[in-house]
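Got a structure here, written out as structure tokens. Questions coming.
One protein chain is absent from this view; the other protein chains keep their places.
Up next is chain A:
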């Protein structure tokens, strides 16, 4: 065959292929790659060259100025409804510091921002004691902040968790080690992977192998590595401070509450052996702290139960080069712009306008947020009732101790339920019915706590509990580790007087650097 004929045949074949469709439509499968990156890569920068488009969208997480109605990326103080942005915001929860009295969350708790700030924010937060060589919190606090975890867990095993948090600060680059590619991707193939120890532990308990999980499951589970409720193992029950997800009874909040009636070392009457995160400084109640249970909230919600994944709404496909789809790696509120809503929602809700969709979300959020504030007020009243009852000098009920134990149990449960909604970042949207149910039950349990405390004092505390709770127990706007060094501050509010005064001290740590002039700690990690 001549060269000309050859070309002609090839052209005809191509034409035929076009018409008859030689190309089979492939299964919807994520692409697999072969990179030159070593499997041990824990920094972000090396991924930029092979994946410039994805990296470009990842860097968009640096945006931290845009707010939505209830959420957004300005890291305002979540208890502050007094000051303007960036310090406070109109939709803040004024009682948070009261309700977490005696726990690090009362020092600082802010609105979240992009993954690119995860490391900066954990090293900057006042929850971790930067005025001392002892952080007061374990290295487990790095678990969801950096791909360095892969390296550290490999190096130290289960010894890592209880090691000194401050000891690792200097190993970290604020940006290059912040949550990044290696947290979710195998650096060699870029296949989705689960690097989280507690999630892998849970999957193993359930008899699931992450390697055989469906792509759809993985598109949520990579987020469930971190956007979940967790606790640190009590040394009596396993490796100290190892993170665990309390899921073996189920994802329902009441089931998780039942789970915590084990795995701890509480000695309070009626709660022996229960798990507690801390004892409330004012009511002396063994408390549970809820943390961002996005996965548990969403999984049996309208979207989750229908198999819609986190990535469907938070990593919608975009054609950055105008042609091929890539997953948008800018994880943020889809409500920030009409374009964001269009990308996140209108792939499925093709017949709805961005305005309509936003209105539906905010309608749920408004109801949930209003009920959340009310549930927190009754919760404050429960703590105050228990405080007053425990100091009651008048006539007491014959079964005073039993009634007080019941009051504290209800107080704990009431707070657990509102906290699961408060800590969850969708303001109810991920599961409207579950959120509102939790808040309704929260108020019920907190009110029962008040009732038991009343009964215990033969209703003697009735008059001092009557009236507006905001007058009886004003919200605490300002509190921090620095302020707790001041006797004057501790006298400024009835509840603050229950806290011990800290010795005066200056900052030892500033992000990943030791403050100059402070003595080096003798023991490293």
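FYI, contacts are C-beta pairs under 8 Å (C-beta built on N, C-alpha and C of every residue); 3 or more make two chains touch, one makes a residue touch a chain; residues count from 1.
In this section, contacts and distances are computed from a predicted model.
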When you check the chain that is not on display against UniProt, which of "Electron transfer flavoprotein subunit alpha/FixB family protein", "NapC/NirT cytochrome c domain protein", "NADH-quinone oxidoreductase subunit G" or "Cobalt ABC superfamily ATP binding cassette transporter, ABC protein" does it turn out to be? "NapC/NirT cytochrome c domain protein"
In the whole complex, of A:212, A:350, A:393 or A:471, the residue touching the missing chain would be A:350
Among A:178, A:225, A:285 or A:309, single out the residue that touches the unshown chain. A:309
Candidates A:87, A:134, A:319 or A:470 - the one touching the absent chain: A:319
Would you mind spotting which of A:30, A:82, A:487 or A:511 touches the chain that isn't drawn? A:30
Residue positions on chain A contacting the omitted chain are 18-21, 23, 25-26, 28-31, 214-216, 219, 306-309, 311-312, 316-319, 322-327, 342-343, 346-348, 350-351
